[in-house]
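Note that one protein chain is taken out, while the other chains of the complex remain in position.
Going by the order they are written in, the chains are A and B; count residues from 1 in each one.
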Amino acid sequence: MSAVNLQLDENNKLRHFLSIEGLNRDLLLRILDSAESFINITGRSVKKVPALRGRVIANIFFEHSTRTRTTFELAAKRLSADVLNLNISTSATSKGETLLDTLRNLEAMDVDMFVMRHGDSGAAHFLASHANPGVSIINAGDGQHSHPTQAMLDMFTIRSVKGDFTPLRVAIVGDILHSRVARSQIMALNTLGVSEVRVIAPRTLIPSNARESLGVHVYHDMDEGIRNVDVIIMLRLQKERMNGALLPSEHEFFQCYGLTEERLQLADDEVTVMHPGPINRGVEMATAVADGKHSVILQQVTYGIAVRMAILSMAMQPSSAGRES
Amino acid sequence: MSAVNLQLDENNKLRHFLSIEGLNRDLLLRILDSAESFINITGRSVKKVPALRGRVIANIFFEHSTRTRTTFELAAKRLSADVLNLNISTSATSKGETLLDTLRNLEAMDVDMFVMRHGDSGAAHFLASHANPGVSIINAGDGQHSHPTQAMLDMFTIRSVKGDFTPLRVAIVGDILHSRVARSQIMALNTLGVSEVRVIAPRTLIPSNARESLGVHVYHDMDEGIRNVDVIIMLRLQKERMNGALLPSEHEFFQCYGLTEERLQLADDEVTVMHPGPINRGVEMATAVADGKHSVILQQVTYGIAVRMAILSMAMQPSSAGRES
Partner (left out) sequence: MSAVNLQLDENNKLRHFLSIEGLNRDLLLRILDSAESFINITGRSVKKVPALRGRVIANIFFEHSTRTRTTFELAAKRLSADVLNLNISTSATSKGETLLDTLRNLEAMDVDMFVMRHGDSGAAHFLASHANPGVSIINAGDGQHSHPTQAMLDMFTIRSVKGDFTPLRVAIVGDILHSRVARSQIMALNTLGVSEVRVIAPRTLIPSNARESLGVHVYHDMDEGIRNVDVIIMLRLQKERMNGALLPSEHEFFQCYGLTEERLQLADDEVTVMHPGPINRGVEMATAVADGKHSVILQQVTYGIAVRMAILSMAMQPSSAGRES
């Protein structure tokens, strides 16, 4: 997959934002620094900057998501962009050809940027490879492949709490096999040079060659895996997988992998607890942990807007005026 | 229920707007006066004031409502606020815990104010009791409990037609027992000191101790009840209750309690006819009455925007800048 070429222009500036793969440490840090400058805005009374005034951003969500769509909408509005929300059922566009027609039509309406969530892995790359000059694609989650803005807001949260990535040991717990969030987090953590990334899950929920392909340490035992870690990221459990053969009951999952106050003792004293939300309380973690002093789950939400503002403004191409006339 | 404490801050300024209960005459009059100042704006070509520019108001509707949501959205936009519309099916958030998570997440997105409609009585109070400093809750209808912005627009309409509340006799007709609108209207009318509030309905649709608990005069006979009244408020009949044992057929209801031109003769010559809408023509009232010279039903809609502008701007807390940094 030529993600490198698609995501960067000839001057190594952001062109599309599709996956963490293919982006180097320097670019990731520039995104975090840009987000830092937007943090102040979200605390102000008038939460707006004119950066993208008059530009049009279309949120195209083929999968339902209130939280991610809302934070992208707020990010775009704080940059003064106009936002189009298009909820499209996948059934209506089952063929790649028709997805391309959707792109072409919105391009013809002078939409400058597409924020897309799609159930098919690779859908964002597909659009980016066909997008006209001046039009950018932002991946808001594609199948089981990638969710790079989530990973970046997690990195921002970690940096804001820990300061430096280098010494950190980070554990990611849950369904690693199917999680686009985990895949993007692992790449970002490794690119930013943390000391160690661990994944913790039952055998059925970890890719067989995870150590080699992802560059992680694999644990099947929770107590062992979180020992001395600085950051624990709990993944959201997809309940629809519960009924299948891959996962035991919610209760059993909580027994084996749920984060409780007792277990938290095993980690570093200053451990940070994260979750992409929404939480299944009593399944991935106890309520006392979710709302406890180690949790930064709500900061993740707040930082998500600033990080998305950074990515939207960095990926926005110079005005279409140039390409049209 | 400590509505008093929740709704007012230490300086007796509006903090949340949850119910008429606990608000005194002076505050209700201040809301009406503030709305008066916004009436001119809605008649202007550029229908905007910059009062809430850069502030974010989330409409969270767990029950469907085109009219109420639309007027809140227009009110917010005329104050230059940014509006988020979130339609959430109740099924997705059946537990109070999760409603709290919804609040916390939107707070983390720096949403300044929540306008909520919810099927459970007390839902708005629940949110207000947990809201962070700087975040306000506006009740757009909770179960069978309260719909205070509707009551305030009705008071505004009555004052604009009648001038003074003191001498008025007001009749409210329909399903008093289940109506959050009636409950809020009765409290507002009594707080504003009208001469007499009457409720008119079959025995099955009036609380057994209405006279004492609500401070109203109870009538089961329509002709008797509307005699010499200055204002008649017809409630909307919830058709889903028709099938139950509580109500006879639509036709029978119209026979007994429908407002016709003949019946209207019994009231004061200058009687004002109101309805919260949408009207079931031929059930609650005859079309000739709905569109007749005594009806102010469409003014209620117009005034509703000004009244909501007043409430949104009075309840908006000083910028989150203070609380965050």
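Heads up, the rule we're going with is that contacts are C-beta pairs under 8 Å (C-beta built on N, C-alpha and C of every residue); 3 or more make two chains touch, one makes a residue touch a chain.
Treat the numbers as computed from the prediction; the structure is a model and nothing was measured.
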| item | value |
| --- | --- |
| Full-complex contact with the absent chain, from B:G193, B:P278 or B:P318 | B:P278 |
| Contact residue for the chain not shown (choose from B:L29, B:L74 or B:A210) | B:L74 |
| Contact partner of the left-out chain, one of A:L8, A:V49, A:L84 or A:M314 | A:L84 |
| Touching residues on subunit B - with respect to the absent chain | 42-48, 66-67, 70-71, 73-74, 77, 277-279, 281, 287, 298-299, 301-302, 304-305 |
| Where the unshown chain meets subunit A, residue by residue | 53-56, 82, 84, 86, 88, 97-98, 101, 104-105, 107-110, 318-321, 324-325 |
